[in-house]
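With one protein chain withheld, the remaining protein chains of the complex are depicted in position.
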Amino acid sequence: MLVLYSDFGIDDPYLGQMKAALLRHGQREVPMIDLLHRVPDFDARAGAHLLAALQTSFAAGSVFLAVVDPGVGSDRPAVVVEADEKWYVGPDNGLLAVLAARAQALRTWRITWRPDGLSTSFHGRDLFAPIAARIAAGVWPAEALAASAGLDHRMAADDLAEVIYIDHYGNAFTGLRAANITREARLAVGRAQIPAARVFAAVPCGQAFWYENSVGLVEIAVNRGSAAADLRLAVGSPVALVT
Amino acid sequence: MLVLYSDFGIDDPYLGQMKAALLRHGQREVPMIDLLHRVPDFDARAGAHLLAALQTSFAAGSVFLAVVDPGVGSDRPAVVVEADEKWYVGPDNGLLAVLAARAQALRTWRITWRPDGLSTSFHGRDLFAPIAARIAAGVWPAEALAASAGLDHRMAADDLAEVIYIDHYGNAFTGLRAANITREARLAVGRAQIPAARVFAAVPCGQAFWYENSVGLVEIAVNRGSAAADLRLAVGSPVALVT
Partner (left out) sequence: MLVLYSDFGIDDPYLGQMKAALLRHGQREVPMIDLLHRVPDFDARAGAHLLAALQTSFAAGSVFLAVVDPGVGSDRPAVVVEADEKWYVGPDNGLLAVLAARAQALRTWRITWRPDGLSTSFHGRDLFAPIAARIAAGVWPAEALAASAGLDHRMAADDLAEVIYIDHYGNAFTGLRAANITREARLAVGRAQIPAARVFAAVPCGQAFWYENSVGLVEIAVNRGSAAADLRLAVGSPVALVT
């Protein structure tokens, strides 16, 4: 499975061009999944924590084409990462750093190949897609890669006590993994202290709560309402556990 | 054909995860269509009238994965509906009730299977997708289902004299089917009374009219403008026929 992850949005002509490039470079047999194209714009840090959570539900052998790349055209390296039998193709700007830090087994390569006609602003289409297409098709692009001793841009494996994503309902994902947090804990958000609930339906309409969302993160929600609007949350808003 | 219908939006990581689940559960050969993922949030009633209209243009044998599920995690049943040789998989909360009420031939089953690791908030991915994938692949999941005597949550077959959807142009779909309405009728919307027109191009720019839209519903539109903005329409706004 080839999994696409970016901040390209889905309204703009970028995703279609990248998919056309994938098809041109041999990616026709493997199913493609649009996982998320609304990573907060330019935000490799939020994107790194979100990708680390989202990738857990994909099987070994999956290939991720992950592009949040505000430094495109600068000298930030382009890389391939193998982490716990999944492959990731993207920029070395932090986006892949959290999953790399948490991996049991890690190998990294720099993409040394530069295609003719490489644009200065769209390496997702011109550089990363051809490499990802070949890996997804089972053809290792050895001549395009040079093994490296890890990523340049490293991040800790720790959780991030911030809002990292807000969905269209207004639910706010944090970078905290729920597995290690007691359900007795309250979550401090601004002046509010929010209790846990197991499901939306367990809470009166309009009330805020936190819960373990479907990708294992602590999420702030309001039953049939918008937590982002009610609590004035944005990507980057700090949260704290109160136990 | 497997047809996806939800209020998940297309900006968020939900749709991609649900499609990955469909692929994991054997849905690789049948074409998948994203019919609509912007059903008004949490609104199973508007969603029910819209789905009843939209499904008419799909052929017998189509399988619909339909998820508008604000009660996820509560005890609302999960069901499979066969209505006039089309299949529907989703929650029993009204979403499937209008098409069921209008069907000539109806059979219903409860989904009794519960997968390991079922999340509390995302049955679209964990429960409904695996069932829909198998039905679309031609494998009836008999051991996962129990025949039932109809839906718990029933609705009338009647039309709904309200706005049920607003598209990005600002056109407002109502829950009224146009087939039985004379073109002489005017539509009362707030203080306005709106005449019918056959096509956009028959009306001066900026003027409001109603017409039979491409799925057979009465739709309020403004030629090259936004009916929703001009007439202050929202999902749920009442309309009335004046004959």
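Each chain carries a letter (A and B) given by its place in the written order, and its residues are counted from 1.
Keep in mind that, in the parts below, contacts are C-beta pairs under 8 Å (C-beta built on N, C-alpha and C of every residue); 3 or more make two chains touch, one makes a residue touch a chain.
Computed from a prediction, not measured in an experiment: that's the story for all the values here.
Colleague: For the chain left out of this view, which of B:22, B:36 or B:155 touches it?
Modeller: Final answer for the missing-chain contact: B:36.
Colleague: Among B:18, B:54 or B:68, which one is in touch with the chain left out?
Modeller: B:54
Colleague: Return the single residue from A:1, A:15 or A:50 that touches the missing chain.
Modeller: Within the whole complex, the residue contacting the unshown chain is A:15.
Colleague: Could you list which residues of subunit B touch the chain missing from the display?
Modeller: On the subunit B side, contact with the omitted chain comes from 1, 3, 9-10, 31, 33-38, 50, 54, 57-59, 167-169, 198-202, 211-215, 224.
Colleague: Please output the residues of subunit A touching the missing chain, sorted low to high.
Modeller: Residues touching the hidden chain, for subunit A, are 9-17, 19-20, 23-24, 28, 41-42, 70-74, 119-122, 125-126.
As a working rule, only the chains that are shown with their structure count from here on.
Colleague: So, what's the distance in Å between the C-alpha centres of subunit B and subunit A?
Modeller: That pair's centroid distance is 30 Å.
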